[in-house]
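Only one protein chain is missing from this complex, and each of the others stays in its spot.
And then subunit A:
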């Protein structure tokens, strides 16, 4: 996540803008600096050399030949004195004699290379020397005589000048600082611009991401605001069109499904009244059947039996419709779960045909809808008795699930061949028949679907599997405490 963030659009833009700004500022600064430095130094250097040459030309003739030490000393002092602020240090040499303008000055800036160059050339020699962090200009020249034939003869007198270039250095330093200072705002500006540009791109991208996620979470009415007419706006527009199309088709599908469900609900509803009349008289039919002619009796019994089944089917359909409509309500009550299971079996006369493994009385209490739990257990056990092989075993225990708190686990296992793998994923589907050729079963075909819905209402899970030792196992897990979802019974 972190690595992805660093490779994101925003850091990339910032880095790119920063690099461009740094490169531009550095290049401009470097070029400017070099030109300016050259100009500044050249100018000051030329001025110094010109002044020195003028002074030496003026004062050299006063020098006797061969000059003595004091004459050299005087020349040095005089030349040095021409520069008002006393920055000049002058050294005059003649063969072995040397005289500094300031007594005791050792002229360490003066390199042998300069001395040699001055000795061998009549041109003015200069060198910039950096010593102890200070830059000095060293100028050296030979004093020549102008011979009558126009030639210049070396007198052997050499004049060296050392001028500290602090002012120039400060000038140059100021330039460097200026460039450096310019770089920082340029960089800040670049980053700011980069962030702004990134924002311009990222905001729509982020909006798009949120919108996509929102759609994925099922909020199909999500739309983006389309601003401007750039590529991102085009994308947003396309997104909106796609979302609208998706919403339309999903809405249509839902409406179709809702219509189908409403139809099922309406049909069951309409069947109730005639069924109520028919159900009321089945007992009369059963009672009198014995006294009727055999054929009539058979017909009457058939009608009676099928009426009961039809009533049960309509009952299940109504229940299913209520689940679909979200109209099913939990009436929670805290009960002893083992007692509930025992009673479910006893009411239906299954106590002898089912082996039970139940906790002690009151050892496992939970808030459930007792009537729905009864339906769950009855459907699973009924299913096992009908489709599996006896013995059928019912086991109830509790376990602690990570993050889900304490769960009640109800296992219903038969001893038959189990459920074919191809059938397993479909056992909770409505009207699913594992064998399409098989005759109508005793149940409505909705029993396991209703079981699954009832378990789901409790926030639990139900699954079907085959036991390694044979037989199908249905496992229901119900959370024991659901205070947040509990619907209080009126007290």
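Keep in mind that, in the parts below, a residue touches a chain if its C-beta (ideal position, glycine included) is under 8 Å from a C-beta of that chain, and two chains touch if they have at least 3 such contacts; residues count from 1.
In this text, contacts and distances are computed from a predicted model.
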From "DNA-binding response regulator", "Aminotransferase", "histidine kinase" or "Heterodisulfide reductase subunit A", the UniProt protein name for the chain not displayed is "DNA-binding response regulator"
Contacting the left-out chain: of A:275, A:338, A:427 or A:452, that is A:275
Out of A:109, A:374 or A:477, only one touches the absent chain, namely A:374
The listed residue (A:163, A:335 or A:408) that touches the chain absent from the view is A:335
Even though one chain is not shown, subunit A touches it at residues 269, 272-284, 287, 308, 311, 314-315, 318-319, 321-322, 327, 329, 331, 333-335, 339-340, 343-344, 347, 365, 367, 370-371, 373-374, 489-491
